[in-house]
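Missing here is one protein chain; the remaining ones are kept as they sit in the complex.
Then we have subunit A:
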């Protein structure tokens, strides 16, 4: 394979490489008979970019036959290289435009290297040898024909708007109606809206060359890749086409000229309304579980094996959503997880361990949610672990949930070893034995039953001693 990129095309090629480097870690090159494909996919597989360059983009474009391959595969060359090293070659594009006459890209099969040879002025030659690796064709499955919404605009319109958003903003929402397009910063439910800068921008449909909205929609996607393609578009002064549907369907941004085509496909977040209903569902589920405690015991026991394993994970990313867990453990351990209480579902005060167990069980089958919720999960598991074993015996709401040092102590001591002491250590820094638990519980600010009796006894003793003293004084 050999192609020569002339000076006039170097800017576009370099920009394409930069764009790919911002999106993914590796650049997949594929030389087909009628085009050169430069593709990349982000690590999370949420963004896919594909740049295809027509033969007229190059001064010379030749795909050499490779001995041993079938005739119809002869013109195919597939390899992937590190995006960073490719970007290093086209690092200073202004310099390249000024000094480089043309760039020769060829494949050195003997040494397994991809060779970029930049011929600069004054006869200086800069050669970059990049190691490549074999790969399969990278292709995302998408189509623009089915998209109900389509927008066309010069790259500058959106690029200038996006620049106004905070630099470290991760996700952005685009809401379209018949008359306008609204760009808004997207923050997850977890974060307190009052503590985050929220930016919104509205663009009227007149700014766009084409604004065909079939169905008003709100879509949320990653901003970093979006910015990358916008920069590409803007620096080359090309118009951009955007095709999208509704939330959950990918958004496709494309640029097309005679010489090259660029397409970026971004995955969009599922409708945010859906995710909030899942969490709110957990609240009623716990309430309902209270009444159905006994039937739940079976599933609890079924879940025991999983509970056992949970201590090993401790802060692992087991999901979800045991929204009530944190509240209870917050009370249990008295610290640390209090920040979880920001979540709205916490106020369903489940000081009943029963609830913890049941609510933990309920969310378990739900699909995994965002990893930010993992800290919630671990604590929920711990509390539920104890709850499942103490069960019906401890229905008294007056007793603050404990780590098992409450009635009946023998039962708890027998159950705890099965669970494992690590959770105790994890939560409140307690020891690995019953006494340690009591300490932990005490440290957490929870009074175990024996202590209250001791207090009572002590107070009674004091009272009797005072009475005796008084009698003595009377005499």
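Assume a residue touches a chain if its C-beta (ideal position, glycine included) is under 8 Å from a C-beta of that chain, and two chains touch if they have at least 3 such contacts; residues count from 1.
As a working rule, contacts and distances are computed from a predicted model.
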For this session: One chain of this complex is missing from the view, so tell me which of "Electron transfer flavoprotein-ubiquinone oxidoreductase", "Cell cycle checkpoint protein", "tRNA-intron lyase" or "Collectrin-like domain-containing protein" is its UniProt name.
Result: "Cell cycle checkpoint protein"
For this session: Sort through A:123, A:143 or A:193 and give me the one touching the missing partner chain.
Result: A:123
Seminar exercise, completed: Sole touch to the unshown chain from A:88, A:198 or A:456: residue A:88
Seminar exercise, completed: Hidden partner sits against subunit A at residues 81-82, 84-85, 88, 92, 95, 99, 113, 120, 122-131
